[in-house]
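Starting off with a structure, shown below.
This view holds just a subset of the chains, kept in their places.
Chain nomenclature is as follows: A and B, assigned in order of appearance, with residue numbering initiated at 1 for each chain independently.
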Amino acid sequence: MKLGVAYYPEHNKREQWNRDLEQIKEAGIERVRIAEFAWSRLEPNNGEFRWEWLDQFITLAEEYGLEVILCTPTACPPIWLVEEFPDVIPVDEEGRRNVFGARQHRCYNSPPYLHYSLRIVERMAIRYGSNANVVAWQLDNEFGGEQKRCYCDHCKAAFQNAMKAKYDTIDELNERWGNVFWSMEYQRFDQIATPKKYKADLWLKNNPSLEMEYSRFSSDAIVRYSREQIRLIRQHNVGESRPITTNRFPLNWGDNVHWPELVRDLDVAGIDLYSEHLHEIAFYADFNYSLKPGASWFMEYGPNVKNLREGMEQLRGRGCDWFTVFKFKPFPFGQEQGLQELVTLTGEPTDSYRVLQEWSSSYSGDSVSVTKVVPFVQSGVGLFFDFESSWVYTISVWGAQIHHRMHYPNYVIDTVYKSLYRENESHRIVWDADGVEGLHTLIVPLHIVHDRALEDAFLRFVDNGGALVVTSDLFQKNAENVFLDEIPRIYSELFGLSSFIVRPATEEPVLLRKSWGAGKVIVVNKDATPSEWESVVKELNI
Amino acid sequence: MKLGVAYYPEHNKREQWNRDLEQIKEAGIERVRIAEFAWSRLEPNNGEFRWEWLDQFITLAEEYGLEVILCTPTACPPIWLVEEFPDVIPVDEEGRRNVFGARQHRCYNSPPYLHYSLRIVERMAIRYGSNANVVAWQLDNEFGGEQKRCYCDHCKAAFQNAMKAKYDTIDELNERWGNVFWSMEYQRFDQIATPKKYKADLWLKNNPSLEMEYSRFSSDAIVRYSREQIRLIRQHNVGESRPITTNRFPLNWGDNVHWPELVRDLDVAGIDLYSEHLHEIAFYADFNYSLKPGASWFMEYGPNVKNLREGMEQLRGRGCDWFTVFKFKPFPFGQEQGLQELVTLTGEPTDSYRVLQEWSSSYSGDSVSVTKVVPFVQSGVGLFFDFESSWVYTISVWGAQIHHRMHYPNYVIDTVYKSLYRENESHRIVWDADGVEGLHTLIVPLHIVHDRALEDAFLRFVDNGGALVVTSDLFQKNAENVFLDEIPRIYSELFGLSSFIVRPATEEPVLLRKSWGAGKVIVVNKDATPSEWESVVKELNI
């Protein structure tokens, strides 16, 4: 696992660059990630591009032997763009268009945003697609991070089109969403609105099927936009391959982007992480590795933690290639201003700087260091993470703030994964039927959305000798977020049940144990506590 | 007490109807309540009515020996109506018009809502007013439930007219509201606005007299609308009487509709209840019976409670005729989706089903069952519930959400009534001077609004030997929500006091005991706790 750091040349006078690069180099850092918020410096006016400073910095970095990860600056549209096209800015669930003055102020379905942001992506790709010191690309910054959904008219029209494309007739949509309930039936696709906040004196909310489709639609818009950036960059890449990644937001701050969909067309799985909890660090490392085995990068990692070295060891022992610290120096100004990172505001190296320096020198002598990824133990245990089930749980929480509604990720990480966590062994994170291959044990918490292919895969897995652990809410709903009124065949065939489990007959965490074929299945109460999960894991003897 | 259940024919395929009605019948249920959210199926387009399915269901129900309570579907205006007339939809306290996509999205003062909703009521009345199997009507669903107030321009104009009608001159209104305070004086009635949320960085709020009148106005609009529905249904009733009721929302979710006013013109007092607390179930049963002795129906009762049978016994022992469960089957879709009611989603009878079945069969053999209402013991104790005082307490709570501001109902139910509760004895709930007749004890908590007729009745009641219990805030304010600056005569004549009780001189719950005429009076601290109320009740020896 080798080291990188985020740096902001545009924040510093040129005379400072040398001092900073010197200090970066001396820490044993080999890469700098740059430019992801620099749109206003790269295109200060519409169509007026300024590459000189970036050219110079990349060249200077090369002189210091530092490779560059270049970021597209699309997360921060400059003032001239939002002034000319106010519809670049997203509209919130109350129907209020946001103001300029922070970041992520862009609607992924806004035509002017798409046009102008992809224009600068393409210009960057043309200019730097053959630069020898640009070794990788990061797309944007934390897609869908703080602005998770938009409710503007562009989104409304795009959503109506998406629904038309998916359901074909409005009757089909009404039927599958159950719109007969409360007379919510539409007559035409153009009557469907985005699920703005439903305003009532008591607890009314939007149709959960509408919310489900809007969750999907909002994620899809981000994935589609990411693919456009990829396409443009690949088109202008010259010579050797420059892998493309993006820095995903951790799930505990939002489950709104479908990771497997987003990562599929990228070359590298990239993620940001700010955590001091070893099991959580391990979970994200395992998930990131599972998404792209052999191409797992941490794009941001907060150095101001007590157990920095320990956390880094977790990542190293779980297949991480590149470990990038956010950030070299604290920002004196702006919304993330602070006093220290690897160095203080006044330039002194901090303890974290010394941890990195020690890390890079300690691994420099042995054979392991020449590869970025060290060999590591994989347990043969898989843990299932299903974004659609996560959305179902998010939607079902009444009235909570989006960032308080993370029941599914919190349960998977802090209850289930934590009980599985071991320091020197990684688990595979699985999200579809293909991922089951080669495991001896598969744990599937809160997978409430039914999927026939997955059901078949589970049955085969058990038949072939696998140990399957599911929770009592398994496959209760369909993809429209509607409860099934017939039980799926796994219930009758594998569990020997003729109905869903509504109220468990026992207070034990394990509601059902069955041997079947060469394998076995265990059904765990969906409300099992961390210590109950520990007892389940103990029983599994993995 | 006989059994009914809510059923949604429009949610089910016709082949399912037979299976469901069969199962309903076998539980010993005799009535089904239908159609209260079916507007989009009864009038899918403006003026295009579809009665066939409803005709067929009512006929089929008759074949199963099941009577029908037919509901007007006015709580859920369909998309075509709100699309053509956006002013059907209410505006919230922030001035934002709501969106389509749930229920209760109607302003009771909106001309197009009144026109089109009363049109479908009249059409239903014409079509089913002579149907032999339609035995009763339910108006709407939970009037004023989740949408308690609207702040739209129709409401503003209607409110200004109501104020003009009541106060005649703006000077009179200014004087009685005390608008000289903070220079809030109006010059004309058309300057009065609805009490939208007052926006300030600290705790400013609207004039409490304005809030009081708007509480009254908002309740009146609902009562007026209800009476319009009654008028139309009665007009088209043919042959035997079909009693009309509505399903009121329990008070702990809102005190915004004046029950005695709403119920006065109905034939039957109907109420919904979701509770596991026996004293609370008993309170609502007593209140509902007091509103219409001999015509007290529970229109919805949640079956998913542990003590269903016990709760039913409470109602049976308190004059309830018809007990209707909400609902037969869970909804797979929509905002109230779930897994089980009397049956599960997959159709298996639940424990609740068996409780109802046992209930209906256990009472089928004896003579009691032939009447719906069994004899029961009435205690001679009355408990006063005053909606206007409740509004005063609601208004006086700064900044809280409407559904958190239920100080008055919570106090009356969970503190006072709870101390009075006995399993086999009901109390009368009283709301005006007439209700005092025949009681030996009258308990009047938190009646802060002064009413001269009531004051006279209280004096007579004590003089004639009654025991009167009041709290220390009695009659401190007038009907405009303004404090009196002279004490009412009950203070000097009965209590022997020359001023209001502001800070009690004792920490005992009873602040004053007086014998007077043939009776006596006890003044209790308005902040007395549940256990202090228990000691008061003990002292009363009732």
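The working rule: a contact is a pair of C-beta atoms (placed from the backbone, for glycine too) under 8 Å apart; a residue touches a chain by one contact, two chains touch by 3 or more.
Note that the structure is a prediction, hence the values are computed from the model and not measured.
*Asks:* With 2 copies placed here, how many are in the full complex?
*Replies:* Every protein chain is the same sequence, and the full complex holds 3 of them.
Simple rule for what comes next: only the chains that are shown with their structure count from here on.
*Asks:* How many angstrom between the C-alpha centroids of chain B and chain A?
*Replies:* 48
*Asks:* Can you list the residues on chain A that touch chain B in the complex?
*Replies:* These residues of chain A touch chain B: 94-95, 177-187, 191, 193, 195-196, 198-210, 476, 480, 482-487, 498-500, 502.
*Asks:* With touch defined as at the start, can you tell me which chain B residues reach chain A in the complex?
*Replies:* Residues in contact with chain A: 10-11, 37-41, 44-45, 73, 76-80, 83, 92, 94, 96, 98-104, 145-149, 253-254, 330-340, 344-348, 402-403.
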